[in-house]
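All protein chains but one are shown in place.
Chain nomenclature is as follows: A and B, assigned in order of appearance, with residue numbering initiated at 1 for each chain independently.
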Amino acid sequence: MKPVLEFDNIHRAYKAGEDVLAGVTFSLREGEVLGLLGRNGAGKSTLIRIAMGLIVPHQGTVRVFGAEPTGDPVGVRRRIGYVAEDQVLPPAATIAELIAFHKMLFPKWDSTIEADLLDRFSLSRGEKIRNLSKGQARQVALLCALCHRPELLILDEPAGGLDPAARREFLEASIQLLNREGSAILFSSHHMGDVERLGGRIILLDQGKVALDDDLDNLREGISLAFLPASSGRQQTIAAMPGCLRVHEANGELHAIFRGAPDSVSARLYAATGGAAIRCGQAPLEELFVEMVGGRR
Amino acid sequence: MSLLFPLMRRDPIWRFMPFAVLAGFGALALDLKSPALQGGIAGIVGSLYMAFLGQARIHERASTFEAALPIDGRDLLRARLASLLLFLWLPVAVALLVCLWFGPAQAVRLAWPLGSAAMAASATVVLLQLYGLPRIGVAKAVALAAWLSVLVICIAVAFLVHPEPGATSPLLGLAAIGLLIAAGAFRAWPKSSLALQLSPVELQRADLPASAATTGDPGSWVVLLRSLLNTQTTVWFGFAAFYPLLNNFVMPLCFVPGYVTGAYMSLRWMFPLPISRRRILGVILLPFLALYAISAMVNLTWGIGSDGDQAIDPRPAGLRLASPWWKHVAAGETPVVQAPWGETHSPQIKRVWLVRSYNPWETGPENSRQFRDWQFRRATQAVFGQEVDWADRARLDDLRPLNRRPVENILNVAALLFLSMFLVSFILIPRWSRISHLPAPVRKYGVMALLLPFVAALAFSPILAEPLGNTGILDVFSMAWADTVRANPVAAWSTVLLVLWLMYALLGKQFSELEPDNQPASAKGRSPFGGGLFS
Partner (left out) sequence: MQLFINPAGELSIYRQIMRQITEAIAAGRLKPGDKLPSHRDLAEQIVVAPLTVKKAYDELESGGFIETQRGRGTFVAESAPRPDAVEAPAQLKAAARNLLAQAYLSGLGMREATAALRDAEREMANERRLREKES
């Protein structure tokens, strides 16, 4: 299948010499759901803005629907729905006016979805954007992003700062889109629960690079977290073992992340360390995230 | 009260200080070199202040960050007011101090226009601050009383300083009444509400009644107009239309950066949408430029306040000449005008910074009447394209100087539009993706450094030679066009259209390569200026 979105060796810095992105490569297939994870400042928003053609990479190429997003911004954006945490909507406009404007811009605008979402979010058309709560404003943004049935939905931390009920409504609307259109979704989020629900593929950005790129279920079942007592030289030994993703020390214990099932990992660790006391198991996404990128900065 | 100084120190207005000081010096330089400008100085300084104040969102007296700290709201208000007033008066003080160095007479001469500009700006600041009071919960009556009293005092002070004969005593009474109301309002203030503490938060979510639901389908472009025409940009539009009619063709140029910044910030929500950047640029720029061009053209053609008829001012002692007709002379050389019969005169040389120029048709007291008549005929030939005898000098009122012919007007307006776009292109440079890999300070200050020669070129150019008309800048640019272009309307039009189209196309290209924000806002924190181009 043709990729919807391709990043090839993307570099980008805001301050000279400090690359936020230092060689990111991956692509998104049609209908694929991809969750971008990473710490604050890991470059998720930067990558997403590059995909939107809002900023340009300093090195590498980006292709959306096979074209450069800065080459044909109008054509590319007509097929994308975009919601971001820091999105600005025109405060003086009413919801109806904003919708009318979007209708003009997106030929594929679907008024039944519009009516459905307005009803579900209980938004009134005459309300001015500036009088909306944060959650409502984000719902308006989502409505504008979904009603033209985008082939690619880009959500940059869409649920940041929203209450759990609003976040769930957000998810519901996205999942309906997946059901109806089979659109590809690229999203970034810090809510691991939301990430698990949207599922699909996970990419973890760390220090400007792709640290993990795997199916969510493979991550949950094919990666093990092991704890063992720290001793001199042990950290290096473990770091050198094949399949070791990261090992670091915290509270006098070594935390090691390995590819593989817990049983085989603990057996290998047992052999390599000469019989250390090892606890090994699978980790929920949140733990995995913390263990992979935590304590670094 | 002890908090006042630390609070003032972290007031966001200080970021504009370099610009304000530059403006102060610019005004000073203008004034020192062209005393003819007298009143104009106040206008320039005042307008620059307006530009800064428009950027600084003075109605917000504290950031949300400060409002969350355990600081009395009244302290915040005091600190904000004090900073704003200090900001307004500091450049004036600097300018006056520098003038004292030149001599006390200069300082006294400057004190009035600069002071009145700062005074007007201060009054605006205070009035705007007070205007916001009802919105943050202070009793309306108290706020209105405070507002009115300040207004009355301002008017009274203005008249007292500039007394009208016989009007002094009633005005004194008026001032006294104003002071009384002010005192009452001041005493009532602290009791009226603690809501001052909440000002920034409250201002952000002003309790406006929810508008009635509109049933009809609003036009799709309504939202664009609503976003573009906010309070700030509307003021800029007003300036673009207003100043050229007042014969000040250059001032809107100073406002172009402010306007574009404001409009850019209001329309940046459209950037992720499938709408081309060139179109957004058109929406931002074309109405503004059209207004500017129409206003300038109307004044140039029908001369609401045109000084074209004063290109030559014949006086018994000789003739005064508008700046475009002065000639340059290299350092060390002495120009000499010699009549065919051998009579000579060496015109006085006016120096503006490095530029030396002289009036080539000057006559001195030692010259004969015949020499004067000869000079006058030559001057009219050069300025009006036909010889006029000294005896017929009343005819000059009906003649149109060469630099005010329709074709010249077109060229001049085109020059203004070109300059506007040039300035816009300039202020957009820091956000241009092509230089995004450069270090931030280079991007930020490099632009200012690049702008300096431009400003210097303007500052050192002969237009500053006296007597300076406000239209002087136009002539400099129109004189630069080739004579062939001027002689032929078709050539003029095609040149103008080509050059403007080229500039607009380049600007469009640059605009479509802008990066909306240098960094995700979440990483940057909220700027108290709402992230303007200066921040």
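Here is the rule we use: contacts are C-beta pairs under 8 Å (C-beta built on N, C-alpha and C of every residue); 3 or more make two chains touch, one makes a residue touch a chain.
These figures come from a predicted structure and were not determined experimentally.
J.: Please provide the labels of all shown chains that the missing chain touches.
T.: A
J.: Just one of A:Ser124, A:Gln176 or A:Ser264 touches the chain that is missing; which is it?
T.: A:Gln176
J.: With the full complex in mind, choose from A:Glu6, A:Asp86, A:Glu196 or A:Asp213 the residue touching the hidden chain.
T.: If we include the chain that is not displayed, A:Glu196 is the one touching it.
J.: Spell out the interface residues on chain A facing the chain that's missing from view.
T.: 33, 168, 171-172, 175-176, 178-179, 192-200, 216-217, 220-221, 282, 284-286
Methods note: only the chains that are shown with their structure count from here on.
J.: Where the centres are mean C-alpha positions, what is the separation of chain A from chain B, in Å?
T.: That pair's centroid distance is 47 Å.
J.: For chain A, which residues are in contact with chain B within the complex?
T.: 13-16, 40-41, 45-46, 49, 52, 54-56, 58, 70, 73-78, 80, 82, 84-90, 92-94, 96-98, 100-106, 124-128, 131, 157
J.: Which positions of chain B touch chain A when the two form their complex?
T.: 208, 210-214, 217-224, 226-227, 230, 266, 268-269, 271-277, 433, 436-440, 512-513, 515-516, 518-523
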